[in-house]
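Provided herewith is a single structure, encoded as structure tokens, for subsequent inquiry.
Missing here: one protein chain of the complex. Every other protein chain is in place.
Moving on, here comes chain A:
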Amino acid sequence: MTMTHADESTSEAYVRDRMVEDAAPPSSSVGAIGWMRANLFSSIPNTILTLLGIYIVYLVVPPLIEFTLVNAVWEGEDRTACAQAHGACWPYVEAYFWTFIYGRYPDPERWRVNLTFFLFAIGLVPLLVPQMPFKREGLIYMLAFFPVAALILLTGGDFTYAGFFLPMPEGELRFWIEFLLVAAAVTGGIYLLTREAGGNAKGTALSILAGFGVLAALFFVASIDFGLVEVETPLWGGLLVTLVIAVTGIAASLPIGIALALGRRSNLPIVRLISVIFIEFWRGVPLITVLFMSSVMLPLFLPEGITFDKLLRALIGVALFASAYMAEVVRGGLQAIGKGQYEGAMALGLRYWQMMSKIILPQALTLVIPGIVNTFIGLFKDTTLVLIIGLFDLLGIIQSSYTDPNWASPTQSHTGYLVAALIFWVFCFSMSRYSIYMERRLDTGHKR
């Protein structure tokens, strides 16, 4: 018996002392084939869609490669190089590339545009990348320093003020006296109104006064002569104009939009009415109408000799227009916040602005990030409409280059539109990716 036991304990036939090796999975469920079975051919409808997709890729990609690479012309001095081309005319893009970026901004002054782009980029990085320090400094830089710096760099600064209505000689003195009068009148008026309404009159008046102070500082800085050559806005063009309009629109529309959204949900009837009228008016007219009115009708209403700068007209139009859309996006977010949040905030003894800025808006804005970015992307692409009022944005300058007889060729316009599409796509796609990244970061509470 003992023998038998000993035999059993040493016999490998009965007891395993290590695990069986994993068998390789069936070849149909791993590797490329497995992935394709799982993702591309998992069912009959999926298979049909996959085949359709492959067919579309087959239709689009080879001709695109053929046009942009195989048949393309790479070198040349003028239209003769591309006159017989069946593919893209890259020398034309090379000759015009810097015009596409700067428009007709004078060559020796283009460093100012580059510097502006650079200042913008270094301001943007701390705001966009969560790991970077200097958030507060970055915000102050972007809101206070950068706009003034950009204005002076791009235009050349050294504005002179003529004044407006006082019966005295035109000049700086008249301007500043008028400025003080307006500031005093507005501040005083609001002080009295708030006091009548029983609000915090002193605080409101002080903040308005501070606003005028900032404005005065801005006017003063803009009037300093930095020795820069004046570059008028009709010379601006290309990507520069597109970015100026888009960034101004984006920067202005968010705060104005938030204010309008709060105004529309306010309990004060006048504030609510004004907000509703503003929003519905700007949403009710097409942007192209706004631009057209500003360029064709506005000059007829103004006294002869007074002209608004065209770019300024477009900037104001686009900013107001985008604000109305932004207001409705933000209002959507505000409506998604439960009543309990408001009541809880009030129960803590928070004032209206404290409640909004610390409790409600952070939640509401996080909810509507996709909508906000959607509006931004739409706005970025809408900037191409300024072409109709004679401003040359990126698309406008590309189209205007088609009229150069030195580069006219059969594929010139295709090449130009391809470049425009590519640049627009890069900007819009980056915005879209960044918004997804932000959503994932902020929206942890709602993740499904």
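In this section, a contact is a pair of C-beta atoms (placed from the backbone, for glycine too) under 8 Å apart; a residue touches a chain by one contact, two chains touch by 3 or more; residues count from 1.
By definition in this document, contacts and distances are computed from a predicted model.
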item: Hidden chain of the complex, named as in its UniProt record, picked from "Cytochrome c oxidase subunit 2", "Activator of HSP90 ATPase", "Amino acid ABC transporter substrate-binding protein" or "NADH-quinone oxidoreductase"; value: "Amino acid ABC transporter substrate-binding protein"
item: Candidate in contact with the missing chain, chosen from A:N39, A:N114 or A:T160; value: A:T160
item: Option touching the unshown chain, where A:E137, A:E232 or A:E280 are the choices; value: A:E232
item: Sole contact to the chain not displayed, among A:E137, A:E280 or A:D309; value: A:D309
item: Touching the absent chain when the full complex is considered, from A:T116, A:Q412 or A:S435; value: A:Q412
item: Omitted-chain contact residue, chosen from A:I44, A:I270, A:L300 or A:A347; value: A:L300
item: Of A:L40, A:A83 or A:V276, the one touching the omitted chain in the full complex; value: A:A83
item: Touch list for chain A against the chain that is not drawn; value: 79, 83-84, 95-96, 99, 103-105, 107, 159-164, 170, 175, 178-179, 182, 186, 215, 219, 222, 230, 232, 234-235, 292, 295-297, 299-300, 302, 304-309, 312, 316, 388-390, 392, 396, 399-410, 412-413
